[in-house]
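Only one protein chain is missing from this complex, and each of the others stays in its spot.
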Amino acid sequence: MPSARSHKETLFEIIFESDTHSGKWFDIALIICIVISVAAVMLDSIPSIREEYRTVFQWLEWTFTILFTIEYAVRIYCVPNRMRYIFSFYGLVDLVAIIPTYLGLFITDVQYLLVIRILRILRIFRILKLTRYISQAKLLTDALYRSQEKVTVFFFSIFSLAVIFGAAMYIVEGAENGFTSIPKSVYWAIVTITTVGYGDISPQTGLGQVIASVIMVTGYSIIAIPTGIFAAELSQVIRKEKLSRVCPGCKKAGHEAKANYCDDCGAKL
Amino acid sequence: MPSARSHKETLFEIIFESDTHSGKWFDIALIICIVISVAAVMLDSIPSIREEYRTVFQWLEWTFTILFTIEYAVRIYCVPNRMRYIFSFYGLVDLVAIIPTYLGLFITDVQYLLVIRILRILRIFRILKLTRYISQAKLLTDALYRSQEKVTVFFFSIFSLAVIFGAAMYIVEGAENGFTSIPKSVYWAIVTITTVGYGDISPQTGLGQVIASVIMVTGYSIIAIPTGIFAAELSQVIRKEKLSRVCPGCKKAGHEAKANYCDDCGAKL
Amino acid sequence: MPSARSHKETLFEIIFESDTHSGKWFDIALIICIVISVAAVMLDSIPSIREEYRTVFQWLEWTFTILFTIEYAVRIYCVPNRMRYIFSFYGLVDLVAIIPTYLGLFITDVQYLLVIRILRILRIFRILKLTRYISQAKLLTDALYRSQEKVTVFFFSIFSLAVIFGAAMYIVEGAENGFTSIPKSVYWAIVTITTVGYGDISPQTGLGQVIASVIMVTGYSIIAIPTGIFAAELSQVIRKEKLSRVCPGCKKAGHEAKANYCDDCGAKL
Partner (left out) sequence: MPSARSHKETLFEIIFESDTHSGKWFDIALIICIVISVAAVMLDSIPSIREEYRTVFQWLEWTFTILFTIEYAVRIYCVPNRMRYIFSFYGLVDLVAIIPTYLGLFITDVQYLLVIRILRILRIFRILKLTRYISQAKLLTDALYRSQEKVTVFFFSIFSLAVIFGAAMYIVEGAENGFTSIPKSVYWAIVTITTVGYGDISPQTGLGQVIASVIMVTGYSIIAIPTGIFAAELSQVIRKEKLSRVCPGCKKAGHEAKANYCDDCGAKL
């Protein structure tokens, strides 16, 4: 069956790649569908708009869900390594992007989870040939990956701090000042350490305000820690990446990520 | 017409440059006009003051608008390359700085947009010969330009996060706790991720507070990312700028931006 | 008494180390106890849950306290250097983790301080052989230690600023706008400088809002200082640690913390 194979291959080129003319148009159409469908879900949640356009939104939701379901089936059909696609990041997002509509038949309000479709737009970087953006995103992810262990230690410390300070505030302020339980006080401590500060709960007693000040200054200064970690790792990743760009002509290393030609011998990188 | 040409050139020197005596005085007068006109617009918006001085403010607004309109016309008249001026940053600001008054004849409240005139003060850096400030501003802009791609990727991720978390909170908290629609919940998610935290909307249910805590800690840690990016790029820009300062005497490179003399042979840089 | 000594040593291996089979299981059991006991204390503080399960929680609290008391006694019994253990960080945490229950017999609400037990979970890093995490935590602590003097200077400046700005706001705004005393105004100034911004107290007069703006911009820019200090110190610590990793084979220095083999001669590091 050479014809069937080439049929599959053509489909693969159109759906998964964007080098061909039809592949490009397919991707652009897909992105337009995604944007419209996410916008529809968001507008659908505004009471005054829902009242008026309920049927339009339901029609849109089902249309896009069926389209995306067909697309998902075709993707599985034409991809060479099925398991790898299904359990890849994009494969899972493609699946999660259609489930809520079907779930909505049984459970109420679940259809709003369709906004997860916005993650499918990440494909836009691939389509628009924004490889530079992808390589930049990779730099960030690398630096994040390298910071991972330090950041885990950091988060565990933050959480411990929030629990201990939260319990202290629960004892000091008590339920009459809004600190109705330790879990709620821990929530307040996180709101404070992260310097968000809603103000829905705030200390009223003198001692409580002193403890709160300590928490705030602590939070304000430990904000420095993840920044420092990330900045240090990022500059190492950037240096490494520069060193790994070697000119094919004169073998000079250390070219910048944006350089297209070797600044020594002029050869294309 | 050599006289006409020199007339144009004299005007150009006065209006666009500030090396001559009259050029300097023109610029200083212009800045005073800008400051007074912006202050007038701001004061005009305070109800108690507007009541009393309404006519004074209207008179000021029209006087400055007419002055700036004449100035704009003269600028176009005397500039050698008209199109380039009109579509330059300063040319557009000069135009936008006079339009709102005329629009105000037809539409109400538009005159407050006159505060855009404050951007014209950016000329102050040029007039006061604060070239060092300009070169510093250029360093910052360079670093920002170099961070651009990484920052675009970063903002797209932030926005996706806000949409997904916003939809989740809309389902969990619902309209009775202030999360009346997904767009409003997305607004809340942005307020939280950026650690602004107005507190006009805040989670009331236990699950909502847990999700909110996750958003806050996420926001608190990703604050590190643009800082890391910018710091890494800025230090590269500063290093480059130092390397590009070569002593004309002994050819030593690597002088600091603030150095006026070569620290090796003493030649003026 | 060789048997007594080896008995002590066996206990020491089980309780303090986690290389043996029983040592590992002891540690895992301990962590489960800690998690359950902290969760019980937190849930106990929620009024609706306390009503229903009061006796369960009291029973849990006393069970765990007695277990931890026995464990503490056995630790003191089998550790070779008793004084060093008792006054070590873990020794003090182990003691503090049992005291509140006994204090609770005399003073009300103190039992909530039991959440301090969460600090005992720090042992988890040791048990799971997460030595890499420990070495990362050490990097952070080193950088913090090196930043210590700069940060002390910094905090003293912040506190002085808060006192002076707080007193100014007390005079400008006065008790009728919520600034009822200087200590309270200082609390407000700290809330503002750290960009937490609860909004429980906020300036109402024009002059007060101008001063508040100055405080905010000050706080916003000095956030840069601890970050800068910490980032600079952390990158020095990381560089030093890399330099101190010398290959036993070829003596090449400068291996990364994550590297397991020398990238030059392939010897195990």
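Labels A, B and C are assigned to the chains in the order they are written; within every chain, residues are numbered from 1.
The criterion applied here is as follows: a residue touches a chain if its C-beta (ideal position, glycine included) is under 8 Å from a C-beta of that chain, and two chains touch if they have at least 3 such contacts.
No experiment lies behind these values; they were computed from the predicted model shown.
**Student:** Determine which of the presented chains are touched by the chain that is not presented, and list them.
**Tutor:** Within the full complex, the chain left out of view touches A, B, C.
**Student:** On chain C, what residues meet the omitted chain?
**Tutor:** Where chain C meets the chain not shown: residues 149-150, 152-154, 160, 163-164, 166-168, 170-171, 175, 180-183, 186, 192, 195-199, 202, 206, 209-210, 212-213, 216-217, 219-221, 223-225, 227-229, 231-232, 235-236.
**Student:** Applying the definition given at the start, please give the residues of chain A touching the unseen chain.
**Tutor:** Answer for chain A: residues 195-199, 227, 231 touch the chain left out.
**Student:** In the complete complex, the non-displayed chain touches which residues of chain B?
**Tutor:** 38, 41-43, 45-47, 109-110, 112-113, 115-116, 118-119, 121-122, 132-133, 136-137, 139-140, 143, 151, 155, 158, 183-184, 187, 190-191, 193-200, 223, 226-227, 229-231, 233-235, 238
Here, only the chains that are shown with their structure count from here on.
**Student:** Based on which chains touch which, is the overall arrangement a line, ring, star, complete graph, or other?
**Tutor:** Graph shape here is complete: every pair of chains touches.
**Student:** Can you spot which of B-C or A-C is a repeat of the A-B interface, where more than half the contact pairs line up?
**Tutor:** Having compared contact pairs by residue number, the answer is A-C.
**Student:** Roughly how far is chain A from chain C, going centre to centre by Cα mean, in whole Å?
**Tutor:** 29
**Student:** Would you kindly tell me how far, in whole Å, the mean C-alpha position of chain C lies from that of chain B?
**Tutor:** Taking the average C-alpha coordinate of chain B and of chain C, the gap between them is 42 Å.
**Student:** Two or more other chains in contact with one residue: find those residues in chain B.
**Tutor:** 195-199, 227, 231
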